[in-house]
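See structure below.
So, chain A:
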Amino acid sequence: MNALILTLLIPLLSSVAMAVMGQKKIAGSLNIIVSLAQFIATLFMTSVVFKQGHIGASNGQFYIDSFNVYLIALTALVGLTTSLFSRPYMEQERQNGRLSTNRMRLYHTSYQGFLFTMQLALSTNNLGILWVALEGATLATVLLVSLYRTPEAIEAAWKYFIICGVGIAQALFGTVLIYFAAAQVIPDPEQALLIRVLVEHAAGLHPIIMTIAFVFLLVGYGTKVGLVPMHTWLPDAHSEGPTPMSAVLSGLLLNVALYALVRVKILTDGALANNLSGHSPHLAGYLMMGFGLLSFTVAGYMLHRQRDIKRLFSYSSIEHMGLMTFAFGLGVPLATFGALLHMTVHSLTKSSIFITVGHASHIAQTQKIDNIRGLIATQPSVGWGLLIGTAAIAGFPPFGVFTSEFLLLSATMQTHPWLTIPLLVGLAVAFAGLFRHLHPMVYGEKPAEQTGVQANMWPVIIQLALVLWLGLSIPDFLAQWFDQATQLITGSGLL
Partner candidate 1 sequence: MLTQLPFYQQAILTLSAMILFTSFALLAQSRVVSIIHAFAWQGAMVALTTALVAYDTGLHHLYISAFLTLALKALFIPWLLHRLIRRLGLIRELHTVEHPVMTMMIATSLVIFCYYVAQPIEQFSETITRNTIAISMSVILLGMLMLISRNKAVSQVVGFMSLENGLFFAAISATNGMPMVVELGIAFDVLIAAVIFGVFFFHIRDSFDSLDVSQFHRLSESDE
Partner candidate 2 sequence: MNNWILALIQAALFIIFAPLFAGWIKRVKCWLQNRRPPSLLQPYQDLRRLLSKQVVMSVDASAVFRVAPYIVAAATLLAAIVVPLIAVNLPTTAIADVIVLAGFFALARFFLALAGMDIGTAFGGMGSSREMTISALAEPAMLMAVFTLAMVASSTNLSTVIHYVLADGMVLRPSLLFALLSMLLVGIAETGRIPVDNPATHLELTMIHEAMILEYSGRHLALIEWAAQLKLMLYSVLIINIFFPWGIASELNLVMLSTAIFAITAKLMILGAVLAVSETIMAKMRLFRVTIFLVLALTLALIGILSHIVLEIH
């Protein structure tokens, strides 16, 4: 309870504080310290959840169960490691003259503000607040995308703002519809948006309204998840914003949006379960599978066309979000377990990739893939970090991404054997797309006059080590949480 308050208050207050105090030298360090404090608070909270099973607060407005607890800890962890990376990185950007001190202030304010919205979205039990938090996340990051004020950055930010704004508006309409449906069965209007209450009454919600609501929510939150064809903002925003922001966008925002989508899918499944509407009870799942597969496939091919290193990896994020959406859509315990694991490992891996990408683009002083050469020869730690990170994200064992893809593929084979073919083709295409660009960047002779930069590789090492650990063995408590979340989502567990 206290830990939960701390988790939410620390980023909120520090965001305000950063805005108020103006740009100081210590802002970067302060950013690290508050992120660390937040991380410690979440760890504390995690231990409470571990002991008690769940935490509820504020009259049911907040509720931590096994589905969101690990995401909260993950968010705090990635927030911490990215803040570790961002201090020297942003300092370097400032020295390169790309940023003024004023914008550094904006950066740090937005950074903590963004973390606040993430934690709020995860910990709230209210669908409305969830929406508010996700919209808040867009608002907190949109000015970060345009931080460099180049025409491209402005363009990207404008697209990001409009597309996500329009998208998220659909989600609000969906939320209103859910509220409308809930009002028929839940007497207290104050309770009618609480997820736990809704889950209890899911079977009574009107199926047709819930289907329409789900469609709006799917389009809405799907925009933030980066599902094709609503993904269009994602590569632009990732490539033009500062790299730490790309790391948290890919590592956190997409996850949280998917989390929201899965929450509403549970409700829709519940409403459709008694099969009154004439729709298939798995309608929500089928829609998610369709979008997931489409995103996954399209992103895989898009990888081949990239010229910008950050765009490259942002398409890889779309690909993986598609995979997870597909997995949640399958709706069987094995796939869901895999998807939950995939959320974790993708977030860790992708954010560490973006961190190395940041260093790499500093080394080469460009984001153009064609001009990034000989990273290993220039700075082995960055080159190997990128190489191993990419191998991990491409699904090579013993990294955890492999484990989750293994689970997902086996679940697909058990339920929809023919869908494994597009999945496998997609994986191979995406793999080729990643490595055809990666190879020339990391290998080869060091270009003349290219020197290494001061890089803090610890975040990368820590995160990849975690991913490796998850690939070799999933710790018991995490497995329990995944399993309980699986039960929550699909109705039955694995263990």
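To be clear about the criterion, a residue touches a chain if its C-beta (ideal position, glycine included) is under 8 Å from a C-beta of that chain, and two chains touch if they have at least 3 such contacts; residues count from 1.
Quick note on selection: all candidates are chains of the complex that A comes from, given by their letters.
Values in this document were obtained by computation on a predicted structure and should not be read as measured data.
Per the touch definition at the top, the candidate among 1 or 2 touching chain A in this complex is 1. Across the complex, candidate 1 is touched by residues 61, 126, 128-129, 131-132, 135-136, 139, 142-143, 146, 149-152, 154-159, 161-162, 165-166, 169-170, 172-173, 176-177, 179-180, 183-184, 189-190, 192-193, 206, 208-209, 212, 235-236, 239-240, 302, 305-306 of chain A.
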